[in-house]
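Structure first, then comments.
Every protein chain of the complex appears in place save one, which is left out.
Then we have subunit A:
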Amino acid sequence: MAWSHQDECAIVGVGATDYYVRGKSWPRTINDMAAEAIMNACADAGISHKQIDGFAYYSTAGAGYLDKFDTASLMETLGMPHISFSATLTSGGGGCVGAVGLATAGLMNEDCTYAVTVMALQQLPQHRLGVVFGAAAPSPENSFLQPSGLVGPGHLMSMLTRRHMHLYGTQPEALKEIVQATRANTRNRPKAVRRNGLSDEEYWGSPMLADPLRRLDFCLETDGAVAVVTTTKDRARDCRHKPALVHACAHGGQREWGRAFAWMGMPDPYFASAGHEFTANRIWAQSGLTAQDMDVALLYDHFSPMVLMQLEDYGFCERGEGGDYVLSGKIRYDASTGGKANGGVPVNTHGGNLNEAYIIGMTHLVEAVEQVRGTAINQVTDAEFALASGGPASLPVSSLILRRD
């Protein structure tokens, strides 16, 4: 059954700061970067930032993982006269695109008129996201994980990857292809952190940080801020750009995934997955569409194997066939064919977290908007539907389809 709020709201503005290598954004402050992203997104929409009256965040109360910011301080910084919606999806980056669904809830309930979703990330030496699990004394729950030396997200994701290789014969060449295929999409992107082509030699020579994962299978560590503005369809059509309609959106997940790689109790086949099957099925049910109907897929790529496992969760290929799917070139963006290669769907046409920047998933939202607007740097010809995902991580994870107006 179609979602009752299908195409009723739209993303109308996207904005970002420059992207900085980890720690290099100082002496900017977290509020400075968040404010710039919000102001840029409002300017892109053609509204004043003082018209923002809703905040829809993800990643626990106060959006940033590290140095925190929150609604009241953003109002104090930016001078919004009043706010009437302020809410957050729980857990971490898994809620990224689901925050747009949260904005839709505020808008359709007539709580607010323009809702902003923002993430600002600043990783000063004392605040490094990649070692976040190892920095603190373990909680009673985490005392069943951390003593094993699984201290970073890469260690945890590596455990899932090994199981996938065991069950399905997935080869490291498939991970190389994911990194190389998405790296090829940053050649023409001035803001991207990694723009040089990636040779086989360079990939195989990348140090093993958590065998079977190499450093180049890990995403970038970036500072910066990104914001998007969501509003109702009627208001959207008065904005500067063609609206990016919120066609389907879901967050959540199932018990078999749960805390996922912070738990390691997932039964097969969930263990060697990205935990997205539940929200994927929700958006397909909401829309009547399938993976094959997507024109472009912006898949959260904090680690290269999670692209492969999401391709399976979303149904781009069967469970266990992600390696073959990737190695047949189907995730490549090919400008000479309007984007699609070998019967596939281009993935992370912006270069993704692996190559462009890692702002906890927000860059995927920006690219999804630009694709359905028709203004992306690596534009897929006549893109109508863009899939974007948040996570994979502890629940909730989230899924979003944007539609061209």
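Everything below uses one rule, namely that a residue touches a chain if its C-beta (ideal position, glycine included) is under 8 Å from a C-beta of that chain, and two chains touch if they have at least 3 such contacts; residues count from 1.
We adopt the following convention: contacts and distances are computed from a predicted model.
Note on the omitted subunit: UniProt lists it as "Acyl dehydratase", one of the names in "Acyl dehydratase", "Cbb3-type cytochrome oxidase assembly protein CcoS", "sn-glycerol-3-phosphate-binding periplasmic protein UgpB" or "ABC transporter permease". Contact with the omitted chain, checked across A:M80, A:V97, A:L145 or A:A357, is made by A:L145. Screening A:S158, A:T186, A:Q310 or A:N348 against the full complex identifies A:S158 as the residue touching the chain left out.
Along subunit A, the points of touch with the absent chain fall at residues 131, 134, 137-141, 143-145, 147-152, 155, 158-160, 162-163, 166, 208-212, 255, 263-265, 267, 271.
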